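Shown here is a partial selection of chains from the complex, left in place.
In order of appearance the chains are A and B, and numbering begins at 1 in each one.
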Amino acid sequence: MTPSAGSDDRPEERAAFAVELPVFSGPFTVLADLLLDQKIDVCDVPIATVTDRFIAYGKETEEWSLEEATWFLAVCAILLELKVGRLMPRHEVVDEEDLLGVSPDLVYARSIELSAFRIVAVELGRLLEEESLRFPREAGPPPELAHLYPDVLEMIQAEDLARIAAAVLRPPALLDLSHVTPIRYTMAEAVEAVRGHLDRLGQASFRDLVADCDERIQIVVRFLALLELYREGKVDLEQAETFGEIEVRWEGEAA
Amino acid sequence: MSSVREVEALLFVSDEPVASVALAQALGTSRQEVDRLCEELAAAYEERGAGITLRNVAGGWRLTTHPDAAEAVERYVLASRHTRLTKAALETLAIVAYKQPVTRHQISSVRGVNSDGVLRALVDRGFVAEVGREETPGRPVLYGTTPEFLERLGLPSLSGLPSLAPLLSRSAEDAPAED
């Protein structure tokens, strides 16, 4: 169900939703193509920022196109999955092939290739072991030849020496995580908040439950908490009409 | 006229494999002559049961101790050169060696599991290094084996790797299962 990136089944670019980011500025549809084609690194794009802009754009144009919003959601979901795949340690390789499916022929070819590599890996291990029985001489030229070493201070100044020291002593680079928006709200807190509100009110609208939220992410987490409680059978949800008010009722034991 | 004596002396002060051409330059002779002298010297060591051996590894000539003296040397230097690589590391090393230059992604595809950690360990140990970037979107890093890899395996060059072709024609079922 990959939204086809370069085809016609996405909204026309009337007053196209555009983004302005360090790595790219222009229509989001173009950015999405570039990301899906891996011409831009997904980790260079703050998806949270893009989403904020999209919502703002929806408000500005006062014309929510369901088609456009759906397409945007689908693209963001895929980008998030790619991004998570890039950032999280994992056992399975998540890549385009996995999303699109790999042909059985390719799987078979790879299994033969891999089994060949496994056999040859054993051989490499044996060579390595044999070779470890031989010791080289690491002393280099003897001290009598120390005069052949060049007079290094003839060529450099203190600043050069500092640069060389920095290069040799530099600690390994830290992983840059600035493109990941930190999550400051936890699900556990949100569950507790919902439980506390309902304990007081017995029944409440979703709007009431998030009245004390300051940030959108906090509202999102609280909504997820609500879904979690619903899944556990602790709350009952009711929504009279699409986009209507969500009524929440506590069903679990008294909190 | 250069001699075995001079070649042996140069090899003795070298702390890495030395290309014939470097020896030839220092001795004012030809590469062919150097190779001939080295082969002569290697044979002489072998013949007299010397504690030293001379072999062509990693593109150059290199003196090392004889394997039969390994136990005594280890006791003496209180160290072992023994490197135990895990099965996963050896498998990844094999893929890099035969498919180089190769991207992280390609390695993981062949192995079917994420190999980033194991690849980093091989880079840290000097067996594998970045050798460039692929001219495709995202310009992923390309990896290849290092001269140290050849040295640590005692191979003269990459063409000294065991042939993969006969293994590829064998069926996948013969393969040792991964544990």
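Assume a contact is a pair of C-beta atoms (placed from the backbone, for glycine too) under 8 Å apart; a residue touches a chain by one contact, two chains touch by 3 or more.
No experiment lies behind these values; they were computed from the predicted model shown.
By label, the number of copies of each protein chain in the whole complex stored in this file is given as A x1, B x2.
One rule holds for everything that comes next: only the chains that are shown with their structure count from here on.
Computed centre separation for the pair subunit A/subunit B is 38 angstrom, with centres defined by C-alpha atoms. Every residue of subunit A that touches subunit B in the complex is listed here, in rising order: 37-41, 89-93, 95, 97, 108, 110-125, 127-142, 145. Residue ranges on subunit B touching subunit A, taken from their complex, read 12-15, 53, 62-67, 70, 73, 77, 80-83, 85, 87, 90-91, 93-95, 97-98, 105, 108-114, 117, 137-138, 152-155, 161-162, 164, 167-168, 170-172, 174-176, 178.
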